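My questions all concern the structure below.
The complex is shown incomplete by one protein chain, all other protein chains being positioned as in the whole.
Take a look at chain A:
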Amino acid sequence: MAGGYDRAITVFSPDGHLFQVEYALEAVRKGTTTVGVRGKDSVVLAVEKRATPKLQDPRTIRKILTVDDGVALAFAGLNADARVLVNKVRIECQSYRLNVEDSPTVDYVARFIARTQQKYTHRGGVRPFGISTLIGGYDNNGVPALFQTDPSGTYYAWKAAAIGKNAKSVQDFFEKKYVEDMDDEGTLRLALK
């Protein structure tokens, strides 16, 4: 038997569940509430401000990260996993630009993240990323876009989405209060509420 990295950790249960993925989703559910709202010409990503320990420098807490010119990412879940994943995405964006001489669409970025998260549910010796991401940005034609990915590797486009703690109640709130074609200020206000 070879070294040790070929045994799968994420395997099916008898009733068709991938428990590792579901546990990862549980980890996400415990993370800071993160919301994204897409308006007519803008996308707003907002993260709940957690109380920081007295001696910790609050400026070093980065929960909304720039991934490329015009694409930002906010996440809920394991900070370290996010750091690793964002690093991969940043490299991929620059690689895309080098090869294609054009900026990647938000859809491409979301698809890449989803693909990467899925790979880690498929390979031996690794566990899934314990984060869900909200990716907001602009495509070349100036249309704003908002995508969400989760540990299972699925990605969806949203008009307004919430992840992390209390995601369900925030999502319900959005369903009631979301209005099509909101202007920049409206989008911002809704996200902050």
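Following the convention adopted for this analysis, a contact is a pair of C-beta atoms (placed from the backbone, for glycine too) under 8 Å apart; a residue touches a chain by one contact, two chains touch by 3 or more; residues count from 1.
We take it that contacts and distances are computed from a predicted model.
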> Looking only at the UniProt record of the hidden chain, which name from "V-type proton ATPase subunit", "Proteasome subunit beta", "NADH-ubiquinone oxidoreductase chain 3" or "VPS35 endosomal protein-sorting factor-like" is the right one?
Replying inline: "Proteasome subunit beta"
>> Please identify which residue in A:R29, A:R90 or A:R111 touches the non-displayed chain.
In response: A:R90
> Which of these touches the unseen chain: A:V21, A:V67 or A:L85?
Replying inline: A:V67
>> Contact with the hidden chain only, please: which chain A residues?
In response: 66-68, 87, 90-91, 94-95, 97-98
